[in-house]
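Complex shown without one protein chain; remaining protein chains in place.
The block that comes next holds chain A.
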């Protein structure tokens, strides 16, 4: 397609041009209507590629001079369009952290992250999901001769909480982009290793992309395949089945057939159990509500280090608020939200991990689980 610039000299030329535009249905850029074409005034017409020769021949025949303003529309269009999403997908340098990504892309992202940051990042096998998908975690560890304490963070235990895996990916990116230049992060990494599980409930996450956006549980079949899904955050061995659960498979808070009945739960629990003497802090990321929750859900009796737990959480909430004014409430689940048993955070604390927190990210309910992508960045920035 080309855009031509013509200044008609006579009213006869104007008539010819009006006729040409109407019969060939040419796209008038300036003016917008044929009746507004005047002698001595600029005329810009876009001519579709197959008609270019015909139009030029006609102009020549009638001695109407013209200039080619835009010789190649397509080139211009291509240049001005943002690059297609698909071409970004392989490379973390082009990875868009302010959009939600399906599981396939997250798998590829993990591989790429390790490849481009191999001095710091290693990808490890954690286990398999009920539908036999592989669970991987990323270890961010600065080489050193001393053994370091561990901070564990998992995201996406509940399928519909998309902001949670988005946060884990953001977190990894931030650490890797800034560990050399940010003194806080580099000191952090001198003393601590980070273990990040970007998506714990992989099957459920995929299901929420493909079938039911508001799915919560995993995808394990029950009752001869007539009912699906266990709430993984009711399936841990922390007062399992005692309160705030359902034994009915069709419930969103079905706690499973027994503690750690789900392979996803076992994969996480076995790993953390093995490493527990080195784990300083267990973080599990959820949405929504804007809370930093401390143990326990199953009882209002405070944990042994309750004061310290609250103090650290309150400092975190204050720092978070400092960024965009977002307010997070702090306290034990059993007082702030509801009673529940079998949560991963309670279990982590019960086996001896001193600092164990559930983060419930934005928002407070206006968008709930379906948080728009323009909130990914501020949510992640303030939570960092």
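Details
One rule holds in what follows: a contact is a pair of C-beta atoms (placed from the backbone, for glycine too) under 8 Å apart; a residue touches a chain by one contact, two chains touch by 3 or more; residues count from 1.
The definition used in the following text is that contacts and distances are computed from a predicted model.
Going by its UniProt record, the hidden chain of the complex is named "Latexin" among "Guanine nucleotide-binding protein G(I)/G(S)/G(T) subunit beta-1", "Ribosome biogenesis protein NOP53", "Tubulin-specific chaperone E" or "Latexin".
Considering A:49, A:68, A:214 or A:319, the position touching the chain not shown turns out to be A:214 (whole complex).
Residues touching the missing chain, restricted to chain A, are 99-100, 209, 211-214, 216, 231, 246, 250-253, 327, 329-331, 335-338, 364-373, 375 (touch as defined at the top).
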